[in-house]
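For reference, the structure is listed below as structure tokens.
With one protein chain removed, the remaining protein chains of the complex are shown where they sit.
Right after this comes subunit A.
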Amino acid sequence: MTQAQPLIQLQDLQKSFFTEEVETRALQGINLSIWKGEYVSFSGPSGCGKSTLLSLLGLLDVWTSGKYLLAGHDVSTVDRDERARIRNKEIGFVFQSFNLISDLTVEENVALPLTYRADLKKGEIQALVSRALDKVEMSHRAKHYPTQLSGGQQQRVAVARAVAGNPSLILADEPTGNLDSKNAEIVTEMLENLHAEGSTVCMVTHNPETAARAPRRVELLDGQIASNIVVPRKIPVAG
């Protein structure tokens, strides 16, 4: 991939939901390019399609029509196993409701995506987990279960899980939606730090202040891009 080639390229991407013969068009022809190292916020009113768009970016769902190129590769035609491999290696998710598995300890949760990689040995996984937990300052809670943590701590663990495998893309869906302002600030800073370290971050948020901190802000309305603003002071990092 060269600098001229975006990490993400969406061409007339459409997504419809069908319920009892009623078609709901969640996304109506999205055209968007995101370069490696960008920090993009997606905002808009409820039901505008921002979370749906994030799901498609993360290959959590399939689109109805259009084209999605990830790092130059058309992922519209890849099979389920290949999509799983891409999610595992290239993408890290941070959800609004943390989505930690309550039966697994903090370190097991962080290790979860790494355990699906055949190329990593146990020691390597352990090292990556330690590093990720250090990064979010949660090493001291490694043996705890999610239910023993506060909401902010759980979200920090979720961030650690998202970054443990060094993905090229971090997708965050309302990462601060369930947090108090102090914890929301911590998580937002973490995402900014990840961006500063070179990660590509795409974040869906309702919060205008959080959205405003992203160098690039995409606003959606009724399944379409209403505005796409790039703040000049933020320069994309070369690939």
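Simple rule for what comes next: contacts are C-beta pairs under 8 Å (C-beta built on N, C-alpha and C of every residue); 3 or more make two chains touch, one makes a residue touch a chain; residues count from 1.
The rule is short, and it goes like this: contacts and distances are computed from a predicted model.
Enquirer: Report the protein name recorded by UniProt for the chain absent from the figure; options are "ABC-2 family transporter protein", "Cytochrome P450 monooxygenase", "Putative permease" or "Thioredoxin".
Expert: This omitted chain is identified in its UniProt record as "Putative permease".
Enquirer: Of the residues A:S130, A:N178 or A:N207, which one touches the chain left out of the display?
Expert: A:N178
Enquirer: Among A:R85, A:R131 or A:R213, choose the residue that contacts the chain missing from this document, as touch is defined above.
Expert: Looking across A:R85, A:R131 or A:R213, the contact with the absent chain belongs to A:R85.
Enquirer: Which candidate, A:K50, A:R141 or A:R161, sits in contact with the chain we can't see?
Expert: Considering all chains, including the one not shown, the answer is A:R161.
Enquirer: So that we can see where the missing chain sits, which residues of subunit A does it touch?
Expert: Subunit A touches the chain not shown through residues 55, 58, 60-62, 80-81, 84-85, 87-89, 93, 95-103, 112-113, 116-117, 145, 147, 161, 178.
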